[in-house]
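Every protein chain except one is present and positioned as in the full complex.
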């Protein structure tokens, strides 16, 4: 039974419009098809229909983490489920993982990470901009994962506080400047991830990953295409999101392979950032 | 420190070749670059280098759930991380979820689901073919999630045993035949997912979803493109996997909207499969 | 030197806006950056700059056939250069070819065909709707290829007038109904092409092609992605056209292969539509 504070998705069959709503006694949800009182929804169940004051039906659906991160209050580009779903698998997240990210932005990725690490896991999220940490906190609160995330409002020019992190993700404009810091914070043999929108950034990131001896470097992009759902006219949608960003992954080696040109020197230790 | 029974990824910088290995005392891993004794790896750490008897280095990396499901012993098409990552988000899995799937196949998707529901969650996986349940059990055992999965070796023509499942996934050739059974087993307002390779299957599935009053129906496909990682020559790989399958998602409504043609009859109850 | 009646492309560096203009003495071209008098452009050369009355520069460029067909006056979906460029190659058009198409629509494809068959070639374009034949005539006139096209305003339920056409293209909603007519009009061993937006249409077209013994059947789609052109931030555009249509091609066989189940009967003649 739905209670005050629950997060629901109101979905209209008329237009496919939908609203992500946190049930608040006394509140009203508007739409171009009419209004719905939260008090009328409280006490109903997921899957039921609420009608607007104009008689239009909305289905009460359980929101998904993917939809939530697409709809959060934001001041930055949000992460898309196509990307975050791949990230959590390639960074090998799971219940109990400890993960570190920079920067927080609107907190979408931190919410996904917190969702999947569970109550025994922990997310540490850095951002130097106070307003982003606050916004992300509020978004994490709303999704119910605030207690799993530690927000740190500072830059990482002097590195991360963490060591032996299970995974580390950089969502910053200049990730190449922090590959050393990431190397220091990450557990050996574990994965670093990055998201960058341009090819020029890929180029710089690849050079930095090589400098710090990261291995199993992968660069990829994901494209998602929706289809129209009329069974008599199945076809791709007319337009699609053509680009969100390129994903870069690499694994931390504990020791660099000996330089090819070297003679009889010992294998160097990896730089510590 | 790596111990017998641990699962590791051996990754060669020479060719990008890699092997997924479960450490077993007395065993040897072969490669075209030479052999490695498991006993030499036991006691080492992730991130370190093991050399073959011919002197070629392999890095010892922590395997990821995505890689694991790509490399399992299989007799069926496996799920790709690009697809499973989107599925777990749109089906809203997380630590503690109860999810039902049919069919088990080689168990790749069951392993991903079990990885993300954690020890407090539960996966029930149906397949009518005994050999697949056994293969999947063995693959789940190897990934360490066997205890989270209940394998049921029977068909679902008479429905699922479960009710109020958090999510349900159909990975069968004829999902349209089981939309009623899925409706019965799924919690109201929650999500059903399907993967089908052909358009003809999409067509039939969409008709069945409509018959059972499912809402928020989405059909999509994900394309993944890898890039070469030489920073001086960044470009997409020459070839790519162009198709794995189409994903179909829908939410269970508890009550069907009144048929448009109906006069003054009451809204019908949803069929129960 | 540009003369009255010439077709030019006015391209603004400020916004990337552009206009396709036919020079007409006394006319004025408006834009949000100000106005340009055609009389000022007449006498200039391609590649020069004309300034608006507000001082904004527009470059005078030579329009391309691809741009022209994208910008024609239209009442129907136009053909995209990515698709028409592939069509003319797979249908093997060239100077001197005789090609037949149905339906005319806004005439975009007929203009492309007429452009490439040259003055020694011939395009016959059918449409049952008078207003489309007129619109297409006007568009062909503007591009200067009207004399190469014969517009026929009638349906093709009773077939085409032509025989031994070098190539034939069907751009209609129900191409499967006209595969027989196409077979009759096309030269043996030559190519038929179709463009359909949905998968349901592909299904029906493939069945009809098989019934009439067409061979070397190919189904494909083309996706085009534009990139931003700032050399410091090279990246795909945020959105793209995700779908125009699927292309279907097949070659006409003069004789059907003997049915597999047949005993000792002679090979059947191909149906004649």
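We call the chains A, B and C, going by the order they appear; numbering starts again at 1 in every chain.
Note that a residue touches a chain if its C-beta (ideal position, glycine included) is under 8 Å from a C-beta of that chain, and two chains touch if they have at least 3 such contacts.
Small disclaimer: the values here were computed from a predicted structure and weren't measured.
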On subunit C, residues whose C-beta touches the chain left out of the figure: 11, 13, 16, 18, 45-49, 57, 59-66, 81-82, 84-92, 94-96, 112, 115-120, 187-191, 199, 202-204, 206-207, 210, 215-231, 234, 246, 251-255, 257
Where the unshown chain meets subunit B, residue by residue: 197-200, 225, 232-243
Contact footprint on subunit A, counting only the chain that is left out: 199-200, 202-203
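As a working rule, only the chains that are shown with their structure count from here on.
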Residue-number overlap at the subunit A/subunit C interface, same or different (half cut): same
Angle, in degrees to the nearest 5, of the Cα rotation that carries subunit A onto subunit B: 180
Mean-CA-position distance for subunit C and subunit A (Å): 43
Residue numbers of subunit C (touch at least two other chains): 199-200
